[in-house]
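Of the protein chains in this complex, all but one are displayed in their positions.
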Amino acid sequence: MSATLPAAPKTNRIGLPKADYEGAKSTLCLGCGHDVVTKQIVTAFWELGIEPRRVAKFSGIGCSSKTPAYFLNRAWGVNAVHGRMPSVATGALLANPELIGIGVSGDGDTASIGIGQFVHLVRRNMPLVYVVENNGVYGLTKGQFSATADVGSTLKGGGANDLVPIDLCGLAIELGCGFVARSFSGDMKQLQSILQAAIAHRGTAVIDVISPCVTFNDHEGSTKSYKYAKDHEEPLHEIGFVPYFDDTVAEIPPGEVMDVPFPDGSVVRFHSVGRDYDPTDKDQVLATLHRSRTAKEFLTGILYLEPEKPSFASLLNTVEEPLTTLGEDRLRPSPGMLAAILERYR
Amino acid sequence: MSATLPAAPKTNRIGLPKADYEGAKSTLCLGCGHDVVTKQIVTAFWELGIEPRRVAKFSGIGCSSKTPAYFLNRAWGVNAVHGRMPSVATGALLANPELIGIGVSGDGDTASIGIGQFVHLVRRNMPLVYVVENNGVYGLTKGQFSATADVGSTLKGGGANDLVPIDLCGLAIELGCGFVARSFSGDMKQLQSILQAAIAHRGTAVIDVISPCVTFNDHEGSTKSYKYAKDHEEPLHEIGFVPYFDDTVAEIPPGEVMDVPFPDGSVVRFHSVGRDYDPTDKDQVLATLHRSRTAKEFLTGILYLEPEKPSFASLLNTVEEPLTTLGEDRLRPSPGMLAAILERYR
Amino acid sequence: MSNAPSTTATAPTGVVVNDFSLQVATANGSGSQTANNVLLRSIFRMGIPVSGKNLFPSNIQGLPTWFTIRASRHGYIGRKRELDVLVLMNPETAAEDALAAAPGTSVVYEKKLAVEKLRDDLRLFPVPFSELAGKLPLPPDQAKLRRLLVNMIYVGVLSDLMGIDPAEIEASIRRQLEGKAKAIDLNLAAMRLGIDHSAAAFQTKLPHRVERMDATTGKLIIDGNTASALGCLFGGATVCTWYPITPSSSLCETFIDLCAEHRVDPGTGRALAAIVQAEDEIASIGMVLGAGWAGARAFTATSGPGISLMSELIGYGYYTEIPAVIFDVQRVGPSTGLPTRTMQGDVLICHTNSHGDGKHPVLFPASPEECFTMAQAAFDLAERLQTPVFVLSDLDLGMNNWMADSFPFPEAPFDRGKVLDAEGVERLKETWGRYRDLDGDGIPWRTLPGTPHPKAAYFTRGSGHTELAGYSEKARDYVENVERLARKLETAREMLPKPAVEERPGATAGLLAFGTSHYGTTEGRDLLEHDHDLPLDYLRLRALPIAREAREWIERHDVVYVVEQNRDAQLAALLRDEMPACAARFVSVLQYDGLPLDATTVVDGVLSHRGRTGGAR
Partner (left out) sequence: MSNAPSTTATAPTGVVVNDFSLQVATANGSGSQTANNVLLRSIFRMGIPVSGKNLFPSNIQGLPTWFTIRASRHGYIGRKRELDVLVLMNPETAAEDALAAAPGTSVVYEKKLAVEKLRDDLRLFPVPFSELAGKLPLPPDQAKLRRLLVNMIYVGVLSDLMGIDPAEIEASIRRQLEGKAKAIDLNLAAMRLGIDHSAAAFQTKLPHRVERMDATTGKLIIDGNTASALGCLFGGATVCTWYPITPSSSLCETFIDLCAEHRVDPGTGRALAAIVQAEDEIASIGMVLGAGWAGARAFTATSGPGISLMSELIGYGYYTEIPAVIFDVQRVGPSTGLPTRTMQGDVLICHTNSHGDGKHPVLFPASPEECFTMAQAAFDLAERLQTPVFVLSDLDLGMNNWMADSFPFPEAPFDRGKVLDAEGVERLKETWGRYRDLDGDGIPWRTLPGTPHPKAAYFTRGSGHTELAGYSEKARDYVENVERLARKLETAREMLPKPAVEERPGATAGLLAFGTSHYGTTEGRDLLEHDHDLPLDYLRLRALPIAREAREWIERHDVVYVVEQNRDAQLAALLRDEMPACAARFVSVLQYDGLPLDATTVVDGVLSHRGRTGGAR
């Protein structure tokens, strides 16, 4: 029998095949946008060559929140309770700042029950890639509107939403978030660049990904359907992410270019697609966003970027090593010190 | 014995003396900003001639949240739990839309534990005058920083805040609130006009009042002290509120004037104080607010106004009378109807 | 090992009429729900007591789902642990299901699954379902529809194999698909395909047969959540706030639908109820309390995680004495647990909810008709007692289809409780205080916001207060207030639904159950009496705190088997505290695997205790 040996699997810069970045089999509906995002997350960590064991995965509750089980099996993960992922992630990442945190949440998990923790996570600028898989509905509880549903968008069974949506990006920018992006699970290339940049960002990186729910919110009349998103997507720019270890020039089409460098030497390269848009000018960004809302445009891209903003971890000024590894020698004052302290209470 | 009769007390348009709008004796610290706001609330309801029994008072927990007991004794009041005033008020006002709701909260009660309910109250545009007595600290628990403390502001015992504050006004505007104001308990005239306008507004009216805590946050180094606020206050305009029942022309100084009419016929009259400021232009408002933050200006006035925005009550389209008064005749379907319904389950 | 399917097997040894448990294994989202409900309803229409239980995963599509239909000429409609008939449609679980079956079980299965390779001790009915579906007159692009219709083929097969009247199936299909003519035709065709195939392929039918009887006249097939929603409608609820959570969502969703139809003001076309999908459970209960404070009948529905979140505000409602109705449709905890499985695990947290002291009235509906009546009672009780009242249902009751007694029209007016209007305030103004016990029953009088009287207003706070609702930190004010609250609970005890009791002459031991534990318990009791010569009395608790009648009943019995669907024997713990002198009599019989309680658990539990204690009656 003659057979060619199977080609050795392609490996990344730390020598791992992509399979080492995969997770358990998804149990989501066939075609669910969330599964597409999962794939992009796998690719992003693999391409960046981050050791899986250094990643910590977080989520709340919902179809979207199930996905951390579907990527990076070799990373630890926490499926917290509904809407409380930010606090759990904060605690874990403070305890061990060597971990690279990624959180996946849904629009219900974030904008409804979880909006309080979201606001305070952003306020603290806790380093965490925060992906909202936004489908405008509660998928797991069978399709009720969430707080990001647009005015006039209809439910599958009829019935239109009449409350103004919470724009998580607008909110994050107003709260001072240093990395705010919006994307679409159908725009894989853009999402990939955004994810890589977010992972490189040392602060909260909010990515609001429109990720259609094919079972409950993909019909005519929905503004979060594949078709609607595809038809209305307006990329603000093309994005290239050049990681610090990459010396090849990012392949970008000709046109106007703006580079935003990260503290670690990585660069986000914005290539204008005709619009005059500066992702570092907050007022312009907000005004553009507001205009687009009125115009029912679906703007995507890295809406706002401020890579130098100090993170909570740096404000707390804790030691660089994980607090989890410190022993009695570093943590427990001496017997003499105890005696000295107690002397004050005599 | 000869004595002149005491002069009859001055009464308002429904014939009530101001005393009928007062509350229990305050137990706050002497000089607390909150007591000043209380007085303005008394005056506002009295001047507008609103029957006290039609007012419903709400609050959370904190020194500020105690104040509803100190005004309008003849109105019903609810001192809810910490941070949950918005939901309790929403339920009450939906049940009885004839009630005029006023809520008083603190910066801790609203921006920390209560930010989630605040966001959703604003999103629903539930008709409620929402006064935040903002002192940058938790007064009642003895002076810890709240989420509105400015970067660099110090605690009484030393220690500076290094987290960016939540700007409740910016947040409310971004969330689409139709009435957003900022004032200072030391600027009684302005606060009075704002309160009256807010009471006339049929939607959520957010008033962020800097109200110094004389015990824990009135020192040098605090950015929420009387002195700091006085020194840095920058009124955006002078405000005159002309209630619908008032035919006298509001007494305003000469200068540029902009009138914003309310659905009930009342008018808010803005008198420019040199600035070019249009409180109905959201992007301009936000940009001004952001600039002022950087410049450490303390802008006051009605920052944003959109009186026609539909309120939650109108979206729900419930009957005009209180739901609380409906009896079996209106609420309970007939025996025949029960039989017809049950037929579907045979 | 012989791989012969049952067509060649020996004829059934004996025919069993109207007494079987049938389980259909499919995948979630495969559309089998319609077929299963048609099956259920057809049997029901043939006059046979029946119930259907859907065992579904906490996902939306693709994971294993089992639907169990129990028919019982004796009227048992609880879950039966032993299955008589299996329909295996799901390749993912077929082998496991087949291997777990008891010898002799009848198994209808998709032929491709080749169950005959696994077992030769089952009655096997292989059916080429997908092949048959291919014969349906559908355009080729309708593959999805074809996948749905497969399910109606097994309905046809079962019709033939078990004797389910095709006319009733047809009627059920017509009802289920109301008005959708094309869908009805296709489904009927699928059913006939199944009947015809089975008639030709299987000479030997199933030993479990369906024969017409007359035990369902006037009854309903309905789930508990729908019944509760109807109770809210007829009970005059005007404010409903909710946050979606399995298995409670359908309660509020049904209420929404009902209001769209029955709560529109004829004059203005405006709504006679305010319904809010809140941002979370804390907001839902906050809104309910606000509405109750203002004087509306308000409710929310949730499940365990929601109760945990609501705890602070529930304690607030208790201490401030605000009427509120909370439906807890229980699922498996702790934490997120098994969101699509059933449990009675929130008894303790509901009855004793929140920090500090506090005990709350809890109602235990055991059937759809009790969901209907107790929902109404809950509003009366909440307003009469001025406190949050829990209605403790569970996934089994709330989401499954039950054969139920018809619902009585409520003749009594709403009991709005002790509310003083302006005239009342005028009359009582010298003595009235918001928290003053004028009647000795622990229940004070309240006024509603807006009442036109200058002395009517009061202030509500979760901190210490006097009888006049003034702020107070005084020890005596506090003590008197919480003692009055304790007194109020004693008043509640007498007002709550009384236990249902069934006695057997001479029995000195009894079974005590509540809610859906009723079904397995009563069936187990019959088995204990008939198969083990062990007659037991029975008490079904319908509320907490327990009624005087329940206390007396317990005192009369040497052994009380407390049947619960939780690990920690939560009700038994409460009973031991209520009746210390009887504490040792309580013997717990527990099932906590997420499945509805079955009779075998009860029989085994009682017998093993008897074994331990020497078998004495």
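Order of writing sets the chain letters: A, B and C. Residues in each chain are counted from 1.
Simple rule for what comes next: a contact is a pair of C-beta atoms (placed from the backbone, for glycine too) under 8 Å apart; a residue touches a chain by one contact, two chains touch by 3 or more.
Please read these numbers as outputs of a predicted model, since none were measured by experiment.
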Omitted chain - touching chains that are shown: A, B, C
Of B:11, B:27 or B:334, the residue in touch with the unshown chain: B:27
Residue of C:147, C:551 or C:576 touching the missing chain in the full complex: C:576
Residue among B:33, B:52, B:86 or B:139 touching the omitted chain: B:139
Positions on chain A where the hidden chain makes contact: 20, 24, 27, 52-54, 56, 68-69, 73-81, 84, 86-96, 98-99, 116-117, 119-120, 316-320, 322-328, 330-333, 335, 337-338, 341-342, 345-346
Residues of chain B in contact with the chain not shown: 27-30, 61, 63, 66, 81-83, 112-113, 115, 138-142, 144-145, 147, 215
Residues of chain C in contact with the chain not shown: 57-58, 303-305, 307-309, 311-312, 315-316, 318-320, 332-341, 343, 345-346, 348-349, 352, 354-359, 461-464, 473, 475-476, 478-479, 482-483, 486, 566-570, 572-574, 576-577, 580-581, 583-584, 586, 592-595
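We adopt the following convention: only the chains that are shown with their structure count from here on.
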Identity of the chain that, by mean CA position, is farthest from chain C: B
Interface with more contacting C-beta pairs, comparing B-C to A-C: B-C
Interchain centroid distance [CA atoms averaged], chain A/chain B, Å: 36
Where chain A and chain C are represented by their mean Cα positions, the distance between them in whole Å: 40
Per-residue overlap in chain A, given as positions that touch at least 2 other chains: 112-113, 115, 147
Junction residues of chain C, two or more chains touched: 279-280
